[in-house]
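With one protein chain removed, the remaining protein chains of the complex are shown where they sit.
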Amino acid sequence: MAGIEIRNLRKHFGDLHAVDGVTLSIRDGEFLVLLGSSGSGKTTLLRMIAGLERPTSGEILIGDQRVDGDVPPRARGIAMVFQSYALYPHRTVFQNIAFPLEAARVPRKQIDEKVRWAAELFSITRYLDRYPRQLSGGERQRVALCRALVRDPKVFLLDEPLANLDAKLRNTARDDLKRFQRQIQTTTVYVTHDQVEAMGLGDRIVVMEHGKVRQVGTPQEVYEDPVDTFVATFVGQPPMNLLEARDPSLPPRTVVGFRPEHFLPNSVFGSADDTRTFRFAVRRVEYLGSDRYVYGSVVEPGAPPSDVTVIAKLPATIALSIPEGETHEFAVPRRALRYFDADTGLKRAP
Amino acid sequence: MKRVALYAAALGFVLFAGFPFYWMLITAFKQNRDLYVGATDLSHIPWIFNDPPTLDHVKLLLGQTEFPRWVLNTLVVVVAVVVITVAVAVPAGYSLARLVGRWGERLGMGIFFTYLIPPTLLFVPFSRLISLLHLQDSLGALILIYPTMTIPFCTWLVMGFLRSVPWEIEEQAMIDGLSRLAVILKVAPRLIVPGILTVIVFTFTLVLQEFVYALTFISSVDKMTVSLGVPIALVRGDVYHWGALMAAALFTSIPLAIVYNAFMDRFIQGFTMGAVKG
Partner (left out) sequence: MTPRRTVADREDVLGALMLAPSLGYVILLVGVPFAFAILLSFSDATAGSLHFGWAGLRNYAAILGDPIFLRALKNSAIVTVGSQVLVVVLATAAAQVLRATFRGKRLARFVLLLPWAVPVSLAAIAWTWIFDSTFSVINWTLKATGLMHGWLYWLGDPTLALLAIIIVQAWRIFPFATVIVLAGLSSIPQEIVEAAIVDGAGFWRRLIQVELPLLMPVVAVAVLFGVVYTATDLGVVYILTGGGPANTTHVLPTLAFQRGILGADLGQGAAIAVFLLPFLIVVAVAMLRLARHTEVGAR
């Protein structure tokens, strides 16, 4: 068990700054998610922790051990699960899980015990004699996790391990994964581009873009208090609505943001609620079962018609009818409003 | 340490693979008195130019032997065989990949396997066939027989190549209103160009390298191809003119090497039946 310290880490591929000065403190035992789109640097960062890429500059410490030099992966006390699981196709499930133990020259009997223990933990004992190609995606993923587990690592590194699973499977797999991590309490660094996954799994989330860390925080912090417009729109489905603020009481070049679920018909609020109202020209309503997504644009008196799409997310419990093509009175509670600088994107105090 | 071992190994392999070519190079330009020194004489180093290099051997090769004629013969055969091979193998490969369905794959493999039948088995019946057709001792014999080696492999090459080309473009053309034939004649060629190129290159290299059939069917010196003439006919009396011989070998090897280097990946794909990406 160990925490990870990352100090001013950089990785340059020629002119491309894949990781551009990242400093991070990962606590012992926490489940940390690196969230970002492709090219954000999250995978490169993970690979540098693993020892599969050499940093251009900066420091990495696993536990107290400085590892950014020539310390090979096997000496770092890490275990990794790859996106494709990377199971050895020519070895049985048992032999796959046993491989790291064989590499460490563990005695035969101990290997046997350990492998069976891990397989039991993930309920794959009955597959031990099969080959990877005979298993489903979910089963292969569990084998990969077993193989990582038997090394008794200080840190687990996972590279989008749920990406190749069917959507339906992903929910249960997520649950299994989190419960498992809580049980063994090993520091875990998890890479994904799926923000739902990130929110569901992470104790803390690191939102990355263009090789830089934009925000580090709990899912709640990142969702409710985004540090800039990038995080605000990246996290949350549908993304936060951002509008040019036409409020004279606000400084110029301010962007106001509010999440779709806070954007509701005015009649839902009581007279005592402190809200900001909008005139909402509704274009289209999507019925999605548990929610309704309402697409339209905000109408400001005296301003040209806006072409920015604004989305409202109405839970099914609000049964009001919202006819398309009409303009309605909508409102957002003032405490749910967020303000950003129009030029830098950074958050501003109200 | 590992770095040193790597460079040492690389050097070893390069030396092993390359020293005959260096030897060809040196021999081709060495003066005879620098060349024909018994190897028991340890004071004379054969690996370097002890006397200044000379163009005498090259002049002999180009001026007093049939070498230029052989080059011409070879080119004639190459062009003819390339034309035949492209005309026959490309449509066949297309047909097997697109038009014929599941048994197309089996048939394609069957055609490929005929490539494995060696010339040294077929030259016996071929020699009878050639004499029946009165083609003995002529380039026509080679032009007729060489496609038996190129067509099987090239059909397979084109077939394998087309399997990796998405066929949506042709489908789109059919939806847009072209008949199947029109699609083949108008749309497909542009897609197959790299495959055709590989066919041309492979045929070219095969004709240049071929020795057995040339040896079997050609006996007159003025009808020989380079691959045959150089080792067999560059002899005056009982004397091998090594200088000229090596010059000829060198001149033929270089273009081939350049071509091979450029196209190695494609060839490998053909050889490993596309199971391995080159």
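Every chain is named by a letter (A and B) in the order it is written, and numbering of its residues begins at 1.
Just so we're on the same page, a residue touches a chain if its C-beta (ideal position, glycine included) is under 8 Å from a C-beta of that chain, and two chains touch if they have at least 3 such contacts.
What you see is a predicted model; the values in this text were computed from it and never measured.
For the unseen chain, which displayed partners does it touch in the full complex?
A, B
Footprint of the hidden chain on chain B, which residues?
Interface with the chain not displayed, on the chain B side: 6-7, 9-10, 13-14, 16-18, 20-21, 23-24, 27, 35-40, 42, 45-47, 87-89, 91-92, 94-96, 98-100, 104, 107, 109, 111, 113-114, 116-129, 131-132, 144-145, 147-148, 151-152, 155, 179-182, 184, 205, 208-212, 215-216, 226-228, 230-231, 240, 242, 245-246, 248-249, 252-253, 256-257, 259-261, 264-265, 268, 271-273, 275-278.
Considering the whole complex, not just the chains shown, which residues of chain A touch the missing one?
50-52, 72-74, 78-80, 82-84, 86-90, 99-100, 103-104, 131-133, 147, 151
Just so it is clear, only the chains that are shown with their structure count from here on.
Using mean CA coordinates as chain centres, what's the gap between chain A and chain B in Å?
Their C-alpha centroids are separated by 56 Å.
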